[in-house]
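What follows is chain A.
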Amino acid sequence: MADLRYAYYPGCASQAITKEANETTRLVAGRLGIELHDMPKANCCGAGLLTDYDYELYIALNARIFAEAEEMGMDILTICSTCLMVMATANRDLKEDPGLLDRTNKVLSKVGLRYSGNIKVVQLLWVLAGDYGLDKLRKQVVKPLNWLKIAPFYGCHSLRPASALGFDDPEKPWSLDATITALGAQAVQYRGKTKCCGFQVDLVNEETAELMTAVRLLDGKGRGADCFVTPCPFCHINLDNYQKLAEKRAEANISMPVFHLSQLVGLALGLSPEEMGLSRHLISPEKVLK
Partner candidate 1 sequence: MRAAIEAAKGGYNVAVVTKVYPVRSHSVAAQGGINAALKETDSPEAHMFDTVKGSDYLGDQDAIEIMCKEAPADILELEKMGAIFSRDKSGGIAQRPFGGADYPRTCYLADRTGHGILHVMYEQLLKYGVYLYDEWHVVKLVVKDNTARGIIAVEYEAGKLHRLHSKATIIATGGYGRLYKTTTNALSSTGDGMALALDAGAELMDMEFVQFHPTVLKRTGILMTEGARGEGAYLLNAKGERFMSKYAPKVLELASRDVVSRAEQTELEEGRGIDGCVLLDLRHLGEKKINERLSQIRELAVNFAGVDPVKDPVPVKPGAHYSMGGIKTDNDGATRIKGLFAAGECACVSVHGANRLGGNSLLETIVFGRRAGKKAMDFSKGSPLSDFPVDSLMDAAHEVANIVKRENGEAQYIIRDELNAVMEENCGVFRNKERLARCLDKIRELKQRHNGVSLSDKGELFNNELLSVLELGQMLTVSETIVLGALNREESRGSHYRTDFPARNDKDWLKHTVIYREGGELKIRYRDVKITKFKPEERKY
Partner candidate 2 sequence: MKIKFRIRRCSPISKEACDPYAQVFNVEAEEGMTVLEALLKISDEQDPTLAFRKSCRSAICGSCAMNINGFSRLACNTQVIPEYKKMGDMLIEPLSNHRPLKDLVVDFTPFWRKIEKVTPFLTPTKKTSEATVTAEAEAAIDRSQRCIMCGCCNAMCNSLEIDEHFIAPAALAKAWRLVGDVREGHQAKRLEKLSEEHGMWDCVRCVHCTEYCPKGVMPLKQIEMLRSGALKAGILDNPGAKHVEAMADSVKKIGRLDEAAMTFRTLGFLRSLGMIPFGLTMERHGKMPLPHIFPQIEEIEEVRKIYEEFEKALKKKKG
């Protein structure tokens, strides 16, 4: 197997609110021998909001990130689905539209940068289920999570638009399900698993955001899930941090622990709950852990 080396782009959320996602990803990657190299210059991808602000500015700022990775000679690995979607879409547009690439490079040249369209953007989940491989992961498991029924929450941005992402199948996603199984746990099937957590309107329309969060969690709960797992820190913010608000809004009792993907993998690799930063969660996962 080729060395797994990536330019590491944790995304803004995991550098602040969901710090534990970033920290545990580094730990887990270290254990698995996946090299993560920091990108000290990288700016925010815009989380979709910059796309609304000005499309070509969004493209240029993302191309700046790509240029840094290109210089490092590595593809970008992120743990945030929104960063993934935003960057991969920009990358697709740049690769498909030579005119756009030209215009963007003209802007970048003002700051001495250039992007030639040669990198890929991937997510931790894809590396595990793809290049690293689930068979190999299974062999690393020392503490199979075999008592857990887990609702995989892909969310929208790790799957769509398929034309830009293209790793998993949005209608029949398998990567997170298969990762759960590889860790020894059981994946719960429910309709909302590829839908939206509501994050993008948290600050714009709280009612929609909170209800959406509640609907997703209740959907999984109704199918017998003990807990949720998500590859995306933004989804985590809504599913965990805002769960209490969602409960209130939906007038329902949810109390559903939500794991970051990296935490779940870490636990199965034998890392401790403390190392996995579980105390940072608002809904304590203690009750579902042995």
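A quick word on the picks: all candidates are chains of the complex that A comes from, given by their letters.
Basically, contacts are C-beta pairs under 8 Å (C-beta built on N, C-alpha and C of every residue); 3 or more make two chains touch, one makes a residue touch a chain; residues count from 1.
Since the structure is predicted, the reported quantities are computational estimates derived from the model, not experimental observations.
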Among 1 or 2, which touches chain A when you look at the whole complex?
2
Going by the contact rule set out above, which residues of chain A touch candidate 2 in the complex?
12-13, 15-19, 40-44, 46-57, 60-61, 64, 85, 107-108, 110-111, 113, 156-157, 160-162, 169-172, 191, 195-196, 198-201, 203-205, 207-209, 211-212, 215, 241, 244-245, 279-282
